[in-house]
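The next block holds one structure in the form of C-alpha cells; read it before the comments.
Every protein chain but one is kept in place in this view of the complex.
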Amino acid sequence: MTAAQLRIGVIGYGYWGPNLVRNFAAGPRTRVVAIAESVPARRQAAAVAVPHIRCVADAAAVIADPEVDAVVIATPLFTHHGLARAALEAGKHVLVEKPLAPSVAEAEELAGLAARAGRVLMIDHTFVYTGAVRKIASLIAGGELGRVLYLDSVRINLGLFQPDYNVIWDLAPHDLTIIDFVLGKTVGATARWISAIGVSHYGRHENLAYLTVGFDGDLLAHIHVNWVAPVKTRRMIIAGSKKMLVWDDTSPVEPVKIYESSVDVKAIDKESAYALNVQYRSGDITSPKLDGREALSVMAQAFAAECLDGKASDSGAAVGVRIVRLLAAAQRSLEQQGARVAL
Amino acid sequence: MTAAQLRIGVIGYGYWGPNLVRNFAAGPRTRVVAIAESVPARRQAAAVAVPHIRCVADAAAVIADPEVDAVVIATPLFTHHGLARAALEAGKHVLVEKPLAPSVAEAEELAGLAARAGRVLMIDHTFVYTGAVRKIASLIAGGELGRVLYLDSVRINLGLFQPDYNVIWDLAPHDLTIIDFVLGKTVGATARWISAIGVSHYGRHENLAYLTVGFDGDLLAHIHVNWVAPVKTRRMIIAGSKKMLVWDDTSPVEPVKIYESSVDVKAIDKESAYALNVQYRSGDITSPKLDGREALSVMAQAFAAECLDGKASDSGAAVGVRIVRLLAAAQRSLEQQGARVAL
Amino acid sequence: MTAAQLRIGVIGYGYWGPNLVRNFAAGPRTRVVAIAESVPARRQAAAVAVPHIRCVADAAAVIADPEVDAVVIATPLFTHHGLARAALEAGKHVLVEKPLAPSVAEAEELAGLAARAGRVLMIDHTFVYTGAVRKIASLIAGGELGRVLYLDSVRINLGLFQPDYNVIWDLAPHDLTIIDFVLGKTVGATARWISAIGVSHYGRHENLAYLTVGFDGDLLAHIHVNWVAPVKTRRMIIAGSKKMLVWDDTSPVEPVKIYESSVDVKAIDKESAYALNVQYRSGDITSPKLDGREALSVMAQAFAAECLDGKASDSGAAVGVRIVRLLAAAQRSLEQQGARVAL
Partner (left out) sequence: MTAAQLRIGVIGYGYWGPNLVRNFAAGPRTRVVAIAESVPARRQAAAVAVPHIRCVADAAAVIADPEVDAVVIATPLFTHHGLARAALEAGKHVLVEKPLAPSVAEAEELAGLAARAGRVLMIDHTFVYTGAVRKIASLIAGGELGRVLYLDSVRINLGLFQPDYNVIWDLAPHDLTIIDFVLGKTVGATARWISAIGVSHYGRHENLAYLTVGFDGDLLAHIHVNWVAPVKTRRMIIAGSKKMLVWDDTSPVEPVKIYESSVDVKAIDKESAYALNVQYRSGDITSPKLDGREALSVMAQAFAAECLDGKASDSGAAVGVRIVRLLAAAQRSLEQQGARVAL
C-alpha cells in the first residue's frame, strides 16, 4: 500500500511547527489534516497561513482523531513524553521534535511503548537528513579521510534562551546526533565518556557550555554551544589521518571543504630528545556539490516511508534514546564541575 | 643616558632568531653586535643575511662578551633556564622567548636572580605588543564591553610539532598572556582554576588540547590549541554585558570587530517556569583602526626602554612566572583527565 | 478611508508571482482575491500553496473583476504594456514588475494613461525598499560620504537566461534604479551619457555587459551584469571624498560597510613634475544595523499607501520611465560598439 498518503496531525504551531506543516503538506506521500495549538495568537497565524487546514486548541482532539494516522509533536520538551505516550497508546505513529525527552527513563519508556505497539517513533533530528551530513558520513564510511582523529564543533549565536532547560539540551542534540551518525553509524566509534563545563550568566540555566566526548582509542569530539555569541557560527572540523574537512553550515556556496592535508610522523628516534620526524602534506582543497534538497522535507518523507513501507529511518527511537543518554550524562558532568561521566 | 644604544647578543638563529635580529638591528635604540648559533647551516644562513654581524657557535662567548649589554635567548625551551641564568650572572639584561621556563621553580629562580642582580628579565610575549591586544585591553579597561562574560580562543593550524613538549606549552602561552593582559591587568580578573583535556595522535606529546580557565564570579575563558587543523584559525571572542568583540588575527583588513549586541534578562517570574524575559539587542558593528606597527619591533623597543631607562615593560619576569604557573597547572590537569587544578 | 483593505489581483504565478502573493496576502492593508496564470502547472502550484485564493487562466477576467481594486503584473516584459494598459483602462491601480516596458514610448504611454485616469502606476523596483538602499541614500543625503566620486556595481551569477531580452534589461534595472535613488534623489546627480559593451556567448542576446554612466562633473557609475559567472556577487562600491562604502548584498551579517578612508590631494607644485602631495587617511570601519524587514513587504505596503492614501511611493511611473530611458540608451550604445549615448 505504498501509494497511500499518510494523514498527519501536527501538535504545536509555534516556532518550528509551521515548517513541519509546510513540508508535510507539500507531500507527495503526506498530508496535514489537523493542527492543535493552545495559544490563540498562534492559531490565528495558522488561520492566515493555512486557512484550509483545521486548527484546534486541544491536542487530545488531534490525538483521538480517527482521520489522523500520525502525530507530529512540536511542543516544549517537557510535554513530549505525555503527548507521545498518548499518541502511541491511541495507535498513532509519532514524530517528536528533538530531543525525544528530558530524561533517559522517559525516552526509554516511549521507545518501549512504540516497540510494543508496533508503531513508528521517530525524532526530528533534521541534520541527519542534510546533504552535508550525508556527504560527510559517506566520506568517512568510504575511508576517504583515513582514521578519524577528532571532531570539533562550534554552534553559537545570539540565540533564543529556552526557559526550562540549558543550552546543552537546546543545541547539543544537533551535534551529538551528527556525531552519532557520522562516527557511530559509519565506523562504529563508541562514545565512552562525556564531560561538560558550562556557565550561566543570566539566571539558572547555562547559556554557554563546552562538551567533550571521549571514544575508544585517541578519538575525541568537542562541542561548543552558546546562546550569547556575536556571530552565528556553525562550524565542524573533522580531522582524519589522510584528509581533513571543515563544514561551515552558514556558507551558502561551499559548506563542506575537504583538505588534502595531513601529518605523518615517523618513528621517533629514541636516542635524541629532539628527533621527531613529522612530515606535513597539504594539497588541493575541494568543495563537493551537495544534495540541495531541504532537509526537513527529506526527513518528512523518511517518516512517511517508515510509517507506510516499514523502511527504517536514520533517526528512530534507538537514536533518540542514545542522544538523551548523552545529554543526561553531560548534564551530570556539568553538575560535577566537568568530571568525566562514563557512558 | 637615554640616548645610548643597547648592544644586543642574540643566541639562537633558528626559526624566530632572524626576526629578532631584524627588529633589534633596525633600532633606533638597539644594535645587534653578535649572534650565537650551534647549527652550522643556520650560521651559514646568518652569514648570507647579515654578513656584517659576527656569528659564533658558542653561546658562552656571547654571554661573556663585554661589548654585549643584553642577551636575547631564542633557543629551545629546555635551554632557557641555563642560558638565562648564565647571562644574568654575567651582568647582562635578558630577553627570553616564551615561555620563560618549563617549570615554575626554574621560572621563579630566574625572576629572583634578575631582581637580585638588578638586571632586566623580560619575556618575548609578542602579542601583548600588538595593536589588537592593546585596543582590546583599552576597550575592556574603559568599560566599553561592560562586564566581561567569557573569552573563547581558537588557535589552530597545521603546525610544526615541537619535539620536547606538547601543544599547550607551544601555543597556549599566547592565549594565557593575552588573557592575563586584557582581563588581569585591566579589570583585575583573577584565575582560580584551570582544566585541560588533550589527546596525542602522534607520539607522546598532545597535539590537540582544550583549556578552561575559571575566574571569580561567572567569568570563563576557553582555549583550543591544535597542531593538526586544516585551516589556520586565530579567533578570539570576548563577550561583555554591553558589547561583544571578535578578534580574527588572520584578517588583514578587519581583525577586531565590535558588536553592539547583548542580551538583557529581566528578573525571572518565579511563578511560572516558562516566564523568562530575555531581550536581545543588536546594532552596529565597528572595526576600529589599530596601531599597525610590527609588534616585535614594539617589543624590542620596550626591552630597550626598560634596560636603558628603567621603564617597566608589559611582559616582565612576573608575567613570565604567572604564565608558567598556568601552563604547569594545565599540564597537571591534563595528566588528571581534566580535573580542575586550583591556582 | 485609510482603514480599508486594497483587494489585489495578481497576474502571473511564475518565478516572482508567489512572492508577490505571499507579501500582499500578509497584509495588513492588502488582500489577494484572485490570481491569473496561463500555464496549467503553475495554476496547480497555486492550488497547493494558496488553495483559498481563486486562480484562473485568463488575465482579462482578473482585470475585469469588480472585486479587484489593483492589478499586480508579474508576467514577461513584452506583455507589460498590454496588460497594464487594459488594467488602467478598467480603472484599476497597477503595479508592474521591473522594467516597466521594453521601450520608452510604451513606458511613457502607460505613465500618461495612469496620470489621466487618476490611477496609481507603480513599478516593483524592490531594491529601493531595502534597508541597505535606504541607509545608503540617507548617508549620501546627509553628506556623510562627502562628494560622491564614483559608484561601481557588480551583479553577476550563474543566472537564468531570459529568452527575449539581454542581461542589461534583466539585471541592470536594479542598479540603475538604485543609482537613480541614491544619487539622483538625494544629491541631484544627473546622468548625462551612458555607454555599454556586451557580448553574447549563447545565441543572440548578450549574457554579459558593462555599462558606464557619466554624470555632471567627475562622477562616474559603472555596472557589470552577467548571467555566466561562477559565484553570485552583488557588490556595490560608493566612494566619496570623505568616506567610502561597500554594499555586499550576499552578506547576511554585514551587508553595508562604511570605511573612514579617503584621499586628500594638496595643490600640486607646478614647478616639479614629481611633486604630488597626496595624503591617505584610513580609519574605523563600521557596519550599520539596517532595517531588516523584507523589502517586498515594504514595497507592497507602499503600493497600498499610495492607492489608499495618495502617498507617493519611491518607484512611481516617473521613475519607471527614467529607468526604461536609461535601458534603451544602453541598448543603443551596445549596438554602436560602446559609443556614448547622450541622455
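As written, the chains take the letters A, B and C, and residue 1 is the first residue of each chain.
Just so it is clear, contacts are C-beta pairs under 8 Å (C-beta built on N, C-alpha and C of every residue); 3 or more make two chains touch, one makes a residue touch a chain.
Source: prediction; values computed, not measured.
Peer 1: Who touches the missing chain here, A:56, A:265 or A:285?
Peer 2: A:285
Peer 1: If the hidden chain were put back, which of C:56, C:228, C:253 or C:343 would touch it?
Peer 2: Missing-chain contact among the listed residues: C:228.
Peer 1: Quick one: which of C:212, C:251 or C:297 touches the chain that's been left out?
Peer 2: C:212
Peer 1: With the missing chain put back, which residues of chain B would touch it? List them for me.
Peer 2: The missing chain touches chain B at positions 25-26, 48, 51-52, 231-232, 250, 252-253.
Peer 1: Footprint of the hidden chain on chain A, which residues?
Peer 2: Residues 253-254, 260, 282-289 of chain A touch the chain that is not shown.
Peer 1: For chain C, which residues touch the unseen chain?
Peer 2: 76, 149-150, 152, 158, 160-161, 163-164, 195, 197, 199-203, 207-208, 210, 212, 218, 220, 222, 224, 226-231, 237, 239, 241, 244-246, 257, 259, 261, 263, 265, 268, 273-276, 278, 280, 282, 337-340
Methods note: only the chains that are shown with their structure count from here on.
Peer 1: Please work out the Cα centroid separation of chain A and chain B, and write it as a whole number of Å.
Peer 2: So the centre of chain A lies 39 Å away from the centre of chain B.
Peer 1: Mind checking the centre-to-centre distance between chain B and chain C? Centres are C-alpha means, answer in whole Å.
Peer 2: The computed centroid separation for chain B versus chain C comes out at 52 Å.
Peer 1: Give me the residues of chain B that touch two or more other chains.
Peer 2: 282
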